[in-house]
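Shown next, in structure tokens, is the structure this report addresses.
Excluded from the complex is one protein chain; the other protein chains are retained at their positions.
Note that the chains are named A, B and C in the order they appear, and that numbering of residues resets to 1 at the start of each chain.
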């Protein structure tokens, strides 16, 4: 049995009042709820305010490059299928710099969990529009307002048949904890897009704004129906559904590629000379 | 009045029987139909078999890097809004290496047309699975079959509210020509995903396979209804709808960012010393 | 051995979010308007609130070009500022701090900020007090406050002025012992207050830039934010790209169509642009990238300074092609060399780089209004109605430069290719053409060399000690050389503001005429010394390096030199 204490507590570099704090708490609680020991979990993050999160709990950590947490997580999971691999980063990291990996990870369906702290802004670089910033969002880099439509990660993931697609809110800790638990438990790629207030740079989507606009999905909602899920995922900002939006039972990468991605891959077996001779025999 | 002859004819490096030939023809016909003169058109392509296409007609051409046709096209269009800018490349180029630019171009909605020769394979590098290859597609790089779900570009573009989303088939030349014309005419980002047989590396999706599976959308079909469009975009392989799948009237980047992306940007005005002094005045 | 220096240094320290940069900037402006010279060193952490940041202003009546940290006036917004910077205080120094903080053992002025400034005007109170202590003209400060807030709500302006008056009154009464600045005379032309990044953006604008693309990255971001701030006025397009790969490719697309383009980034983002640089070279498209260095590898220290990416910038991109790299030594050079980079990039139809770093990026200085060099219009070959038909984008010419047209501007078709290509721009596998095209591209080195900026030599001829440096190290090294000089010790500095390509004849005689030659670089491996050795065969064995994230300072150099000198 792991406990919250196992996951420790650290000083952070976040602004007072930031939504990151409750996300961190929810993550820790979820790990305990899933009964995972710190050394069985690997967090992979990118660069940004969100990406610092794994430094603030006890676990294995690979804090890599901006935008590249998913490929590192993918390589790690292939190398060691026993690890619970969680990629955790910001909206800029995952949908901006890392957009291509987001698409590929969904298609590939490797058993990793992606937690996106979605504050709709580039926090660490001081407030430029991110892919999820609202159209018209004004910043020093977008003085005439953000000209692009915001990216809707849950809708795109749903249309691409991602295995598990959820949206959470930093202000709904227990609910969020449960979503993260379910995401970790899901076999295959799972996305939790977490609505996160940024008190320093996002004056539009504040705690109270989210509190007004978020609605939990009803118990009766069926996340296995893709058509219905799309309707929900595409709902406009006035009614931002939170919960498990879509899920399916697509086989994960591992199940499909057993031949090549089995546990044999894991790097600790001794070298097998006989097999190597078999390989060489192709070339006589 | 431009004519087909203005667009010339060239020797190609394609395999006999390749679907690229009819796409090239349709493109030329569309340019004539839109009454565009070669020097008013700029083709931007990436690298691959498809990406060679612009070398085989008379027009301005920038044949850039694998995966990067959209950003080059974006820069070009911003610099010279008078040019008709067409990005043309393969499925690997646009949905693989260039996936992130595909997402951004849709959101940005700059007035460029993207023609994707979608042969569901990496042709030029000899037959590896591409993002649109079917699950289970076998190649030397995927001996156990492609483990990933194929990318559905028209569904993703539709869910992201791209301005103009169409699917064509190289075997339906007149229909395809018309789609390309409409795409060029659309103000904003437009996608034409073109189903293209590759006789050398794709033995599954052959000319006759497509002939059997493609269905033209009925005249009664309403591409302005996003929900309906999604249903159509997501139809399974047994009924591959071709035609204009979705369109809307989102303002294009230029309309929204008039202040910064107006024609003043275009590089031929003399330097305005008075305006420069105005800028310097900020720093006294 | 080290001469006493006549400047004064003010340090403002506090947490991110407390407004220390605003105080610093306002005080800088007051100093510049009063006629003083300034050199700013900003040090901040990779976070938005909290932590410890500082803003050092070194100021002097005489020109000053190097940072210094020994502090005369410390404005401490938090207790950490005292523990962090207390030891840097000069003997006659004064600590200004809130009444509730503890000055420890330092000579201090405890200010009742709460009373004076209420809840939102600490910066005005601090500015006023600092200005008064330094002896700046009161009405000048008042005007500065008016200028700064006149665009806001009138009520806000008035509140600010009220705080100014209260603080002024208070500090007059408190009258602590502190020797202000000697008087300066604000005569001569008005001067601008600019940091290196602002100067790069303005240099690009002066050069006729028409487009800019970027993905945010510290410490380069403010180049593009400055650029964007003036884009509407100047009729320039810009776009924040989805990633750095997109940014560089957008710039190439825009430049290809006749809109000269600026890209700004730092090491990690630059790494993603390497393929695009090679593309610019192959397609012969002008491209200017400003690289603001920070300590690597990888994410490294995102908000600190280093000169660690020189070799990477010099060799980035696959295949072989010429390039020009400028490394400004001060804010003026940020302006003039960016302009030059555009000029040479357009002329040579290829990539040029402006290599700066966090120290210079954030370092405000007082500079004379720029003489915009009236570059030939960048687009000189744009219209060529008489170009022979069919137009050949890559026509082979004796100097390797082909006439450049823009697509859509004439009936000519412009065809560019990233593959090896024929003269008309089409993909080819003809290997004899390949050979000619390689030679064509490499010929441009001659142009780059003919337009090069030779290194600047300052100090005594036939020096006993010659320092060699490049880029932002300039001011610190020159001051160190000056301070080292004695009647019997001749010293000099050779500063490279263009680090590639090099013409050894420009500097070999100087180096050979020197006694001890010492290279000084803000990196660990002496990258520029290696380049010099490759180009000249000269071995620069004595090296002063710094790689802890802080800028080179005269004192750092002098104490490192003492160690070298002992060994010798």
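Convention: a residue touches a chain if its C-beta (ideal position, glycine included) is under 8 Å from a C-beta of that chain, and two chains touch if they have at least 3 such contacts.
Everything quoted here is computed from the prediction, not taken from an experiment.
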Query: Among the chains present, which touch the one that was left out?
result: A, B, C
Query: Which listed residue (C:7, C:497, C:523 or C:543) would be found touching the missing chain in the intact complex?
result: C:523
- request: Decide which residue listed in C:86, C:103, C:253 or C:300 touches the omitted chain of the complex.
  value: C:300
Message: Can you say which of B:49, B:94, B:182 or B:248 touches the chain missing from this structure?
response: B:49
Where the unshown chain meets chain C, residue by residue: 45-46, 51, 245, 267-268, 270-272, 274-275, 278-279, 281-283, 295-304, 306, 308-309, 311-312, 314-321, 417-420, 429, 431-432, 434-435, 438-439, 441-442, 523-525, 527, 530-531, 533-534, 537-539, 547-550
- prompt: In the complete complex, which positions of chain B touch the hidden chain?
  reply: 13-16, 47, 49, 64-67, 96-97, 99, 122-126, 128-129, 131, 140-144, 200-201
Field: Hidden partner interface residues of chain A, rising order
entry: 38-40, 42, 44, 47, 52, 55, 58-65, 68, 70-80, 82-83, 100-101, 103-104, 108, 259-262, 264-273, 275-276, 278-280, 282-284
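Keep in mind that, in the parts below, only the chains that are shown with their structure count from here on.
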- prompt: Which chains share more C-beta contacts than any other pair?
  reply: B-C
Field: Farthest chain relative to chain C (centres taken as mean CA coordinates)
entry: B
Distance between the centres, which are taken as Cα means, of chain C and chain B, whole angstrom: 41
Message: Centroid of chain A to centroid of chain B, CA atoms only: how many Å?
response: 30
Task: Could you tell me which residues belong to chain A and also touch two or more other chains?
output: 97, 99, 131, 144
Message: At least two partner chains per residue is the criterion; list those residues in chain C.
response: 228-229, 232, 242-243
